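Yeah, one chain of the complex is gone here, protein chain that is, but the others are all in their spots.
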Amino acid sequence: MSVVDRQEWDVVVVGAGGAGLRAAIEARERGARTAVICKSLFGKAHTVMAEGGIAAAMGNVNEHDNWQVHFRDTMRGGKFLNQWRMAELHAQEAPARVWELETWGALFDRTKDGRISQRNFGGHEYPRLAHVGDRTGLELIRTLQQKIVALQQEDHRETGDYESRLKVYQECTVTRILKDGRRVSGVFAYDRESGRFFVLRAPSVVIATGGIGKSFKVTSNSWEYTGDGHALALLAGAPLLNMEFVQFHPTGMVWPPSVKGILVTESVRGDGGVLRNSEGKRFMFDYIPDVFKDKYAESEEEADRWYDDPDRNRRPPELLPRDEVARAINAEVKADRGSPHGGVFLDVSTRMPAEVIRRRLPSMYHQFKELADVDITAEPMEVGPTCHYVMGGIAVDSDTAAARGVPGLYAAGEVAGGMHGSNRLGGNSLSDLLVFGRRAGWHAAEYAAGLAGARPPLDDVQVDEAAAEALRPFSAEGPVPGEEEGRPPENPYTLHQELQQAMNDLVGIIRRESEMEEALKKLADLRVRARRAGVEGHRQYNPGWHLALDLRNMLLVSECVARAALERTESRGGHTREDHPAMDREWRHINLLCALTDPTGGLAATDPVRGQITLTRETTDPIRPDLLALFDKEELVKYLAEEELSSDQL
Amino acid sequence: MSPDKKVRPKLATGTEPHLNSGGVRTGTRAAIAAPHLRTDRWWLAPAATAAGLLAFIVYSTWRAFADAHYYASPYVSPFYSPCLAERCEPMPGGPNWAIFGSWWGISPAIIILIFPLGFRLTCYYYRKAYYRGFWASPPACAVAEPHKKYTGETRFPLILQNIHRYFFYAAILVAGILTYDTVLAFRNEHHEWGHMGLGTVVFLVNIVLIWAYTVSCHSCRHIVGGRLKHFSKHPVRYRMWTWVGKLNARHMQLAWASLVSVALADFYVYLVASGAFDDPRFF
């Protein structure tokens, strides 16, 4: 019998970002006793980094906006690979989710008549992003956090205990989903502060852990983004969808090295910032792809007129979708037309008066002033692509957010796949969190209630195995790491750096077959070495140990990205193949699913060719005819294969 | 099911009050013996504040009790205006009304100074200045204070700081009278209108600073608009609040500037009245 502490809940939510908190609120409001587990302090989740806004077709600024237009923009942005039912639900429900935030105390920027103001953003036809200056993510997190506190206060009034129905376990990490047969039975976790293990028994688990950016060297993501949720789902037997699609945000800081990757918000370009190369040329005019030719300006004069008169001019090419801009910057740097520190110039200083810059972009002004000693009102910024978001993720049912093949497992937010297709539009992530966070919490609570007395039991063997796995870096079992072959133990920090370098160089923004094969070899090598990762000290708040455990997840997820990227022989959205530069309509309806090669969940597979991950192809459901009818036929022929178009609905 | 006690309830950890008051050296905190680890000259600001305030206290005490050299036609020292006792020097057209009879035996400045003194003593800026400078509560940010116990402004006498607003009303009256004095300064020593001297300029500068300090007061900001929940329903008060807010951001500078200017105006009157200096007349 294992001696690990246990508690019982109806729903356990892993992750306390926007999606996790929204799920927890929904589950609790539907009567489920709900626990939230997060790696950081409550309220520090990566969602706070979101700057631009929440996309929702409320039509406050332009009354022509509606969910159909939003749906269309989302599908275009994702190059029609989106799980269309998710995109539909998302566009339909986003306004209600934003309005609901107001009833919980959120304070968005206002229009003249007192409604929620909305701003323009790349890929959105109308001004659509509800925002609060350039700190919308913070407002979102704080509002959800305070709503949770409000619910706890309610519980306190009724039961005398704040945490009787909704509790946040902060600074705790989940390392395994526990199962009873195919069904979820709970989670195994450790408390980062004390290092102690504990088990939460629950029939429903919602994964809302965010992304995978920390597998890449240059990233806008925080340390938490180690792909934990992706790996937990894989290990629990749920497949991941389209992991090759990783969004590189075109504008991250490149200098100084310590801040390389930190985001420079898209609003800089939305408000008039332009991209120039070392020759002073606005190079984006050379990179407008055919599918967008008629929507973007051809001359600087026309582009400049757009800011004041968007109805009679086409938008500047700096506002192309993120994947296009990121590739263009990459190409300029490769052609030796980059800035001194390997980026390009993003300039607002010659475009707007200094005080306007300080008013419209306060946090960018401070970010550059304080971190790079650059006064953006006087000189251009240096920017380059940075790993920002993963479109791929846990394959889920569109309506219920249930993960495939594992009853009781749900996923929402960045960790879930499908919603954004091959490329996400700015602003669609925050609305995604709210719409599908709520749906995940709702269905998780319903599933738990449906089981009533017949809850899946915990398996002590699994608990013991999970404990042994987590203790491995201390060599609590077996030979001392490193001593088995007379080699010193591996430093987890070094392994992490090598992994990041490999993914950045070999599976980065532009991909080649040979490099990805090399990456798979490197990953196999790292996998072997990671088993010997050793740590010093004890279990109390030991960051070396925490990193050693996170390495497992990053290696699993990185392999998914590399394998899927190698398989997909086309370029689309966040996946660019130098050896297959064109978008291929035949790939439009193909999903790539990653599953664990060894379904028993063991991680012994170290064969570089075979690896831990098995890929399968799957044909997607045809898009519902009434949704297809929202597009012009001329547009659809660019994306859809012949047989999809021949359906008579068009 | 009740939560297992062995797992620490995360949100409640460490909130048990440890009632031993060791300040930053309280048992559960990081064991660091030094009361602070600041390496900059943190003591400079409180020391300068204390020195400045002390200098004013010494000067104003001397002048307030001096009961002499406070009127040199057409100028009346701001320390003695309005002059409300029978013993006041006659000030033709000036603000002296013998409300207090001959029984008032000491300097008439004492009657009136209580109001500007009370205004400044309860002022939100000066409170910060003397709590830091004189009381060392705290001496500077993250520098341990020497007191064993602290109750702030929760009880007598410091709870009286809450009457700042009433001193503000009084300060408006006093500023009004000083404005009147400044108008009177446009006379010559024979009380004829349309003249100006160096003293007039001194008085003008002083009254502008006094008004700026008075209306930049936090209580004023609250009264003109800060107390409203909906600015949009009171556009005029909103504009006033915005304007006072801009001045309020300079409250500290105005507090010092007006403190110096009022002392200078008094000193100028003293110099002229005592005959040490002759007021240069412009016209």
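For clarity, chains are labelled A and B in written order, and residue numbers in each chain start from 1.
Everything below uses one rule, namely that a residue touches a chain if its C-beta (ideal position, glycine included) is under 8 Å from a C-beta of that chain, and two chains touch if they have at least 3 such contacts.
Criterion: contacts and distances are computed from a predicted model.
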item: Per UniProt, the name of the complex member that is left out, chosen from "Na+/H+ antiporter subunit A", "Nucleotide-binding universal stress UspA family protein", "Peptide ABC transporter permease" or "Succinate dehydrogenase/fumarate reductase iron-sulfur subunit"; value: "Succinate dehydrogenase/fumarate reductase iron-sulfur subunit"
item: Touch criterion as defined above, residue of A:125, A:193, A:584 or A:635 at the omitted chain; value: A:193
item: Hidden partner chain, touching residue among B:56, B:100, B:124 or B:243; value: B:124
item: Full-complex contact with the absent chain, from A:40, A:277 or A:571; value: A:40
item: Sole residue of A:258, A:299, A:569 or A:616 that reaches the chain not shown, by the stated touch rule; value: A:258
item: Contact footprint on subunit A, counting only the chain that is left out; value: 40-44, 46, 48-49, 58, 95-96, 99-100, 102-105, 107, 109-110, 113-115, 132-133, 135, 138-139, 142, 146-147, 149-150, 152-153, 156, 162, 193, 222-224, 255-259, 262-263, 363, 366-367, 370-373, 491-494, 497, 535-538, 540-545
item: Residue ranges of subunit B at the interface with the undisplayed chain; value: 10-15, 17-24, 26, 28-32, 36-40, 124, 127-128, 131-132, 137-138, 141-145, 147, 149-155, 158-159, 162-165, 218-219, 221-222, 226-227, 229-232, 238, 248-249
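Operating definition for what follows: only the chains that are shown with their structure count from here on.
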item: Inter-centroid spacing, subunit B versus subunit A (mean Cα positions, whole Å); value: 55
